[in-house]
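Here is the structure we will look at.
Of the protein chains in this complex, one is absent; all others appear in place.
Presenting chain A:
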Amino acid sequence: MRAVFETWGTALAGLAVVLFFVVAAPNFASPTNLLNIVKETSFLAILALGFTLALITAELDLSIADVASLAAVVTGFLIHGGHPPALAVAAGLGVGLLCGLVNGVSVTRLRVPALIATLGMAAMARGLGFMLTEGVSFVGRWPTGFTGLARASVWGIPALVLWMAGAAAIALVLVKATRTGARMTATGEAEEAARLSGIATARMKRIGLALSGLAAGLTAVLLTASLSSAAPNMAGDYFLYAIAAVLLGMTMVEPGRANIPGTLIAALTLKVLGNGLVLMGAAYYVQDIVLGFIIIASVAVSASVMRKAPLRL
């Protein structure tokens, strides 16, 4: 019983939140609203999946949201200039991946702690985003070949949901079923033991941070396609949400460890919470207060399960 509670306790709390809004929030349970929540969750979930992969190697990536904004602006810039969608998509993903690789090199080769390296990257990405746009947004009637990436449906399933499911499936297979995933996990769990067992721990950290950047790039492409626009700082609101999703996810499924299913469940829970609060008429800033509380409480819960600090960053 206790084990069930430690593994699923916060997930059950999330379910309770959903049920609460079903009863209390007007229109919450309407099919349109529920579908919207799931679609909206995809951006958050994909961004948070990247953060999860970095955190599995015990590195923090505070640049995800600003890198996503930069990648969105680059994608929008190219689409807006009439370039082929394939090029714009590749550029968006490439910007994300490149920023992640730079983070990885800063952390492992230049020995800058991830907290500092990714904070610096965040500032640079934000600055570059404003530089490219000169502070305004790219908005337009963009080709459906591009916007369809986010707005189309396949067999009645919204593309965004498929992207989220695909990204989660790939991340899950990577972490649980591949040799690289096992080595990333070992690196995050016990870096010195992993190194002494012959694992190239620095390379695992570079992979984790690079994938985090790539996930930010994918989030950016989908966000841009979905909104038909790109603006500097357009992913800024996802920063606290993504971190909260990963830390809340750490309290469930594999308590004390960043994990893919936990991140997904937590992302959905947080979106439900945000949506429900809005429907109930809560002011916008309430979300920040709630997220901040969840971030701290989640780590405290993980710490009590592990009986020690879950993060040593």
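We adopt the following convention: contacts are C-beta pairs under 8 Å (C-beta built on N, C-alpha and C of every residue); 3 or more make two chains touch, one makes a residue touch a chain; residues count from 1.
We take it that contacts and distances are computed from a predicted model.
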| remark: Complex minus one chain; that chain's UniProt name from "PadR family transcriptional regulator", "Molybdopterin oxidoreductase", "ABC transporter ATP-binding protein" or "Sarcosine oxidase subunit delta" is "ABC transporter ATP-binding protein"
| Of A:Ala194, A:Leu209 or A:Val301, which residue touches the hidden chain? | A:Ala194
| task | Out of A:Val4, A:Leu110, A:Val154 or A:Ala177, point to the residue that touches the absent chain in the complete complex. | result | A:Ala177
| field | Contact footprint on chain A, counting only the chain that is left out | value | 177-183, 185-186, 189-190, 192-200, 256-257
